[in-house]
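Missing here is one protein chain; the remaining ones are kept as they sit in the complex.
== subunit A ==
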Amino acid sequence: MPAFKHLGYPEEVLLRLEGLVPCRESQVSTLLLIFGERQHFSFPSLFIYGHTSSGKTYVMQTLLKILELPYTFVNCNEYFTSRLLLEEVLRQLQCLSSREEDPAPASCDTFNDFARLFKQGMMTPSLQDQTVYIVLDKAEQLREMEANILPGFLRLNELTDQNVTVILLSDIVWELLRPNTGCLEPMPLYFPDYSIGHLQKILSHDHPPEYSYDFYAAYINILLGVFYPVCRDLKELRHLAVLNFSKYCEPVIQGKATERDTRRLWKNIEPHLKKAMQTVYLREISSSQWEQLQEDGDSGQLKGLSAHAHVELPYYSKFLLIAAYLASYNPARTDKRFFLKHRGTIKKKKNQKKHEKTSNHLLGPKTFPLDRLLAILHSIIDYRVAPTANIFSQITSLVTLQLLTLVGHDDLLTGPRYKCNVSLDFIRSISRTVNFDIIKYLYDFL
């Protein structure tokens, strides 16, 4: 019993389509209904949305390809300006109409030109009596372009007076995309996330030919058990499945277990997958390193990216960073207490005020002027530091390293303001290397 029924297309094509789009049958049949037959006028614009890797692009591409409909497929991320986007659509349209390569792509600056050229392009007999589909992937990018592009596309049918349907694919809902000035509402279609059952089904599809379907399905089951709580991205899961499968097969190849011995296989693979979650999934180590690790056995100690957290900085840069941290997280009024030689009576108030203040670390870094940074620097370094050009250039290089950020105006004459960008752990490890007890100087930890 075929899932799709449609008069316009032959049965075997529909059957083939069904095999290619598992778990998306209802969406595909809706689409088929909307598309109608080749020569039917379809809905002017469709808006398909759903979470990342819910099969939007794939379903759309397969559907159009299998049914051999005339379409242009453009990724808005790739063609990031309106000019590029429009010219690409026109170029693909030209390819559709005339089989041979057209050497002169038309230049198209405005949407008006586009409508005109599009109409011209549609005038070829091969496209006359069928609907042309324009698919715009990553449609949220359209917001970045000129304001008339999105409404224009939604109304393309009307503007060109041609049989054309625009399909927008996006991760976000239509409400976030809708222009303020109003436009023709597209027909929304939601692609829900794959459920765990769906994932199981899809992933089991690409089992290697030398192993049985059931064996691979059992493996996928284990894999999903570990990774499903953190990752529902189909692509990522597939990647992980391929990476770890050889480890899973190991006992079978060595003859220690049969394909049916699920329990033993599970024992073998489970710690391995847990480890993979900490490293491969976060891209701490590359997949080739992971493969290497599997070959060598677990003895090989591979350091992930986070193991290299240590940052080397010149001596004064470290102090500058510490001073910047203090300036960012201490209120300016407390500077007197920390950095004045004779701090006198303020100490008494400390205890009674302590409970009312909110942690500056919860509020995040505050900006501070350059003068304050230098003043703190001079007071935390015991000996005199000459204000040489080297010191100032270090501040700039800290900014380029993104350890500090320059805030607000770029006019350096009127006192630039900075913000410290590093975490407490980072600054503590830095200050440990220069024997500076930063906790003693932080207002939050008094």
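Keep this in mind: a residue touches a chain if its C-beta (ideal position, glycine included) is under 8 Å from a C-beta of that chain, and two chains touch if they have at least 3 such contacts; residues count from 1.
Assume contacts and distances are computed from a predicted model.
Engineer: Just by its UniProt name, which of "Intraflagellar transport 20 homolog", "AAA+ ATPase domain-containing protein", "Origin recognition complex subunit 3" or "Vacuolar protein sorting-associated protein 35" is the chain not shown in this complex?
Structural biologist: "Origin recognition complex subunit 3"
Engineer: Of A:Leu17, A:Leu127, A:Met145 or A:Leu313, which one is in contact with the hidden chain?
Structural biologist: Checking the options A:Leu17, A:Leu127, A:Met145 or A:Leu313, the one contacting the hidden chain is A:Leu313.
Engineer: Write down which of A:Val13, A:Leu69 or A:Leu84 is the residue touching the left-out chain.
Structural biologist: Within the whole complex, the residue contacting the unshown chain is A:Leu84.
Engineer: Which listed residue (A:Asn180, A:Gln254 or A:Thr400) would be found touching the missing chain in the intact complex?
Structural biologist: A:Thr400
Engineer: Name every residue on subunit A in touch with the hidden partner chain.
Structural biologist: Per the touch rule, subunit A residues meeting the hidden chain are 52, 75, 77-81, 84, 87-88, 233, 235-236, 239, 282-283, 285-289, 305-306, 308-317, 371, 386-391, 393-394, 397, 400-403, 413-415.
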